[in-house]
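Here it is, the structure in full.
All protein chains but one are shown in place.
Lettered A, B and C in written order, each chain numbered from 1.
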Amino acid sequence: MNFRTDLALERKEYIDRHDLDGIVSHRKTVDGITVDTITVTNKEGEKILGKPIGKYITVETVPFTKNSDLFSPSLYVLRDELKSLLPEEKGCVLVAGLGNGEITPDALGPKCISMLFATRHIPEDFAREIGFSSIRPVAGIIPGVLGKTGMESSEIISGIVKKINPCAVIVIDALASRSTDRLGRTVQISDSGISPGSGVGNHRKTISEKSLGVPVIAIGVPTVVDGRTLAFDILKKAGVTEEQINNTDIKDTMMVTPKEIDELIERASRLIAMAINTALHPEINEEDILSVVS
Amino acid sequence: MNFRTDLALERKEYIDRHDLDGIVSHRKTVDGITVDTITVTNKEGEKILGKPIGKYITVETVPFTKNSDLFSPSLYVLRDELKSLLPEEKGCVLVAGLGNGEITPDALGPKCISMLFATRHIPEDFAREIGFSSIRPVAGIIPGVLGKTGMESSEIISGIVKKINPCAVIVIDALASRSTDRLGRTVQISDSGISPGSGVGNHRKTISEKSLGVPVIAIGVPTVVDGRTLAFDILKKAGVTEEQINNTDIKDTMMVTPKEIDELIERASRLIAMAINTALHPEINEEDILSVVS
Amino acid sequence: MNFRTDLALERKEYIDRHDLDGIVSHRKTVDGITVDTITVTNKEGEKILGKPIGKYITVETVPFTKNSDLFSPSLYVLRDELKSLLPEEKGCVLVAGLGNGEITPDALGPKCISMLFATRHIPEDFAREIGFSSIRPVAGIIPGVLGKTGMESSEIISGIVKKINPCAVIVIDALASRSTDRLGRTVQISDSGISPGSGVGNHRKTISEKSLGVPVIAIGVPTVVDGRTLAFDILKKAGVTEEQINNTDIKDTMMVTPKEIDELIERASRLIAMAINTALHPEINEEDILSVVS
Partner (left out) sequence: MNFRTDLALERKEYIDRHDLDGIVSHRKTVDGITVDTITVTNKEGEKILGKPIGKYITVETVPFTKNSDLFSPSLYVLRDELKSLLPEEKGCVLVAGLGNGEITPDALGPKCISMLFATRHIPEDFAREIGFSSIRPVAGIIPGVLGKTGMESSEIISGIVKKINPCAVIVIDALASRSTDRLGRTVQISDSGISPGSGVGNHRKTISEKSLGVPVIAIGVPTVVDGRTLAFDILKKAGVTEEQINNTDIKDTMMVTPKEIDELIERASRLIAMAINTALHPEINEEDILSVVS
C-alpha cells in the first residue's frame, strides 16, 4: 500500500478482491449516524486487512468543528458501541490518554483524560453519602511521549496495570487517516489494541490484551493525514502512474491537519471523554458528570 | 501563481524574467549564515514580486530542531539585521505576538512574547538602582485571534499604539512557505509590515507604518506549508501539466507541518525572542536577559 | 481599617455607625440566593465606605467547589443582575479578563475570556444564515499583567475602546476578601469601575466610566485573602488589642487561598462566563452557547 491509515475501514476500502476470508463487515444506521463494524476473524483476515484479529467499529459523526449539542446522538451511539466492547464485570477500568499534549493534533488523548471522571479513589461510604449506591472505580493516566519520558507508553501502562489490576484498559489516541475528508468526523473503537505507529509520532509499542493480560479497548479519532499519503493521493487522482509516483522523492516527515485543528481537538476530546464517562457510570446523570469534569 | 508563500525570497525565485525593475537583491554570508536582502523599491517591483515596497531580509539558520547553543551565530546575525531596521531613536518599542497559541505551528508569536523582556513599566530610578544607566522602554502584547476576541489583531495593536505612542512596532508571526524544506530554518525580517493572510489562519488585516503611523518591523518564521501549495508542488515535480493541475479539485483547508513542530516552535520562539531582547537592550548582558525571561 | 477587601459588602459590615448618609442597602432572596445591593449615592457615602459612587451587587452562591448544575439558579440570578446594569442600547460590548493566568487564584479573568462567546467579527449575513435574526457584537481581551506586558491593563483597554467604540465595557477580576469564608461563594457586580489594587497583584489603574467614557461593569470573585488581613483577623479573634496588633511586624507579601483553588477558579470562571454570555445573547439558547464556547 502506498498510503498510511490507522482506520480498518479505510484499509478495507482499498482491498480490491471479492473473497474476503476472515473479514466480516456490517453497516447500520442509528439516529442518522452510520456505524460500520469490521471483524477480523482469523489469520487470513489479518493478512488481507493488515490489522490484528478483533472488532473495528467506525462511527461517522457530524464534523467536530460544527457546533453541536453537548448531548447529541453521536454521544449516545459512541457510548453504546463502547459499552458493547466492555467486559460485563463491573471492575476497575484504567483509561490512558496517549499522545503529545504540546502538538495540537496529537493532544486528543491527554485532553480526554483531563475530562475523565476518575473515581477509583472515592471511598464507597462517601459515594453512598453523596447518593450513589455504587460507583465504578475508574483511573486515568497521561503517560506522555517517549522523547520526554524516556519510556514507551506501553511500559508505563503495563506497570500500572500490574499494580492496580483493572478489569479492562481503554486507550485513547489520535490517528492518521488516508483521506482528509475523515478528519474530524470519524471515531474508531476497537478491541484489538493499538499497534506501533500513530497519527502523529511514534509514541507507542503494542498495547493489547496479549501484552497487558486484560481486555484493551482502543478509541481513536483521525486528526492528521500523513504527508506522503496525501501526496500519493493527489498524484493518483491526477492520473500519475504508480511507477511515476514511486520515482517521486517525497519525504515522510510531514503531517497534514485542518487549519481549525484546535476546535476539532476540543470537540472530539469532549465527545470521547463524555462517551467514556457515560459508558462507565450509567448510574450517574450525564449533566452531573459534565458539571464535575469540565 | 499556483502557490502560496509569505517569503519574498520564495516569490522571487519563482519569477522567470530577467529585468527586475524595482527589485534589488543582495546576498551575504555572516559566520556561515546566509543572509538575503530583497528590496522592493517601486510600484513596478511591487507588482512583479507581489509584496509591498520595503526591505525583506531572509536569514537561513540551522534547522531549529537540531540542538543548538543558546548563544549561537544565528542569534547575533538576527539581532544585527533587526537592529539595522530599527529607528535610531531610543524610544519605546511595542512588540506584538500574533497567532493562535492553541495551534502549535501558529503559537510562535504568543510564545515569543512570553519570553520578551518588557521594561516599559520599570521606573528609571529603579533601573539605575539595579545597575542600568538607562533602560529602553519595551511593551508586549498577545492580541489573540479573531475567532476568540472578535477583533482583528490590527485593531488591538492600533488602539494600543495610539495610547502608548511607541517609536516602532515589532510584529512576530508564523508564516507559510512554499517548500517544506524551509520550515524551521528560515527567518524573514521586513520593514513593510504584514499583509492579510498568514501561515495558519487569517488572523490579521494589514499592520504597517501606513496603518499605524510608526515604523513596523515584521519578523516571521515559516512553520507551515499550505495544503494546496504542497499538492501543486508534488504534481509539478511529477510532471503533471498546469492545465491538469488546475482541473484537480484540491481544497484549501489543510496545512502541512513537520511532525516535530513542538520542538521547532520552542526553539524558534527562543531564538526570535532573544534576538529582539538583545537588539532592544544592548546595554544588558544577554545571560542576564535570559535568566530574567526564561 | 486594618484589613483589605475589595467587597463593598464587607466594608459596610465593618462600619460601626448608624447614620450612613450616602449609603443605601437592600437585600433580597431569589431562588434561595441572597442578593445584597449597596448603593453609594454621594461623596459622603464614598468617604464612609471607601468605595466610589455606584451600585455594588453581591450575590452569594453555593460554594464553587461543590458540584453544581451547569444551569443553576446562581447562573440566572447573576445573569439578571448583570443585565440590570447593562445599558439598554444593544451595541457592541468589550469584555476584559484581568489578571495573571500563571497564578491560579488570579487566572479568573483570563479563563472567563477563554469561554466568552465573541461575535463582533461575525457578519450579519452569516448570523442570519445560521438562524439568528440579530446577534449582538461582543469582543474579548486578555490584557495580561504589567510585569509581562509593560503596560497597565487600563492602558490596553482604553486604547481598544477608542478603536472599537463599544457601548459598554465589562471587566472581570479576582478579588481579595476579608474573610476566607467568602472565597469561592461570592460574586460582586458593580457599575463603579475597578480601582487600583486587586485580589492578587497590582495589575491595574482605575478602569471606570470616567476614564473610558463608556459605562464599565466590574464583575469580581474573591479568590484570596491578603496575608496581613488574615493575620489581623486571627489576632483580633484571639482577643489581642489593636495596639498590640499594630506593634506586630507582619509583612504584606503573602496571599491566602483555599487548597482546592484550581476547582474554585474553574467553576467560578464557567459561571461568570456563562452569566455574561447569556446576558449579552438572550436570543441564543444557552446550551448552544455552552457547546460553542467550552
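Please note the rule applied: a residue touches a chain if its C-beta (ideal position, glycine included) is under 8 Å from a C-beta of that chain, and two chains touch if they have at least 3 such contacts.
Just so you know, these numbers come straight off a predicted model, no measurement behind them.
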Among C:Val30, C:Ala127, C:Cys167 or C:Ile245, exactly one should touch the missing chain; which is it? C:Ile245
Using the definition of touch stated at the top, determine which of A:Leu70, A:Ile142 or A:Val224 touches the missing chain. A:Ile142
In the complete assembly, which of C:Leu9, C:Ile103, C:Leu116 or C:Val221 touches the absent chain? C:Ile103
Take the complete complex as the reference. Which residues in subunit B touch the chain that isn't displayed? 67-70, 270, 287-288, 290-292, 294
Using the document's contact rule, name the residues of subunit C that touch the chain not shown here. 100, 102-104, 180, 200-201, 225, 227, 230-231, 234-235, 237-240, 244-245, 248, 250-251, 253-262
Positions on subunit A contacted by the hidden chain, ascending: 113-114, 116, 118-122, 137-142, 144, 146-152, 155-156, 158-164
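In this text, only the chains that are shown with their structure count from here on.
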Same vs different contact residues, subunit B with subunit C, by half of numbers used: same
Where the centres are mean C-alpha positions, what is the separation of subunit B from subunit C, in Å? 37
I'd like to verify one number: the distance from the centre of subunit A to the centre of subunit C, where each centre is the average of its C-alpha atoms, in whole angstrom. 41
Multi-chain touching residues of subunit C, meaning two or more other chains, are none
